[in-house]
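All protein chains of the complex are present and in place, except for one that has been dropped.
After this line comes chain A, so read on.
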Amino acid sequence: MEANIAELEAEFERKIANDEKIEPKDWMPEKYRKTHIRQISQHAHSEIVGMLPEGNWITRAPSLRRKVALLAKVQDEAGHGLYLYSACETLGISREELYDQLHSGEAKYSSIFNYPTVTWADMGAIGWLVDGAAIINQVPLTATSYGPYARAMVRVCKEESFHQRQGFEIMLTLCNGTPEQKAMAQDALNRWWWPSMMMLGPTDAESVHTEQSMKWKLKRKTNDELRQQFVDQTVPQADLLGLTIPDPDLKWNEDRKSYDYGDMDWEEFWQVVKGHGPCNKVRMDARRNAWDKGKWVRDAAMAYAEKQDKLETA
């Protein structure tokens, strides 16, 4: 039996090294399964909770064009959550367990969604920055080793680019508008910049999962590499909008051919992760409420299905 495990492990390592995918029924180390359940579910929860800050503005979108776009974007995020839950369930955990973990606070979701969306410009800033950072995070995952996760990410990434473009267009319109509208765009950038930067995860020195995750191709670039990519990509976009990124230390480094940037407030980051952000409670209440108040609907649908089944077999 011992030798058998060693053989299975060797076969698993060989597949990973050769860039072959691991599929649901393949043997995998318990730690691989657990880590994937944690990461994929955390990702799914983020998509689902991520609908809430934007859902806040659907009824107050300034035009029908903006409204249908925002609605479609939020619906996409629901879809992303479902692709990912479906991938996660192939690892032998049920949807109910996954929801329980979210609703009990045992599972985490991206901290960025614990910030409030106080003006319409936040819809622009979220699409531009938050979806922008998400894309940077997600593109390498299309090549991750777990087949169902990689396939879900291909689908997600195809849909993300519209999210970022609609956000940038909102910012652009505001920046070409009245001074008040432009100030609103700048204010949104001021509030979303640092949370978006920190969304790419703790610095490499602090990151506990990086090494193992690199090996399993759950990560292909370190958090700091992703963050640098985000900064280098976003600065010219802010210039185009005529907005100022709220970082006095931000400057072009000719040697590195990249932007240097200032220190982040990790104290705040961890406070929000631990549940003390401005909206943690509102978000969780909204989720639990939806689940609890939807129970009678789920039960009624199931009761109806069972009754129809009986009628058919009778």
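Assume contacts are C-beta pairs under 8 Å (C-beta built on N, C-alpha and C of every residue); 3 or more make two chains touch, one makes a residue touch a chain; residues count from 1.
Everything below uses one rule, namely that contacts and distances are computed from a predicted model.
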Choices "Ring-1,2-phenylacetyl-CoA epoxidase subunit PaaB", "ABC transporter permease", "Formate dehydrogenase subunit gamma" or "Cytochrome c oxidase subunit 1" - which one is the UniProt name of the chain not shown: "Ring-1,2-phenylacetyl-CoA epoxidase subunit PaaB"
Omitted-chain contact residue, chosen from A:16, A:58 or A:82: A:82
For chain A, the residues touching the chain missing from this view: 23, 25-27, 72, 75-76, 79, 82-83, 86-87, 89-90, 94-96, 151-152, 155, 159, 298-299, 301-306, 308
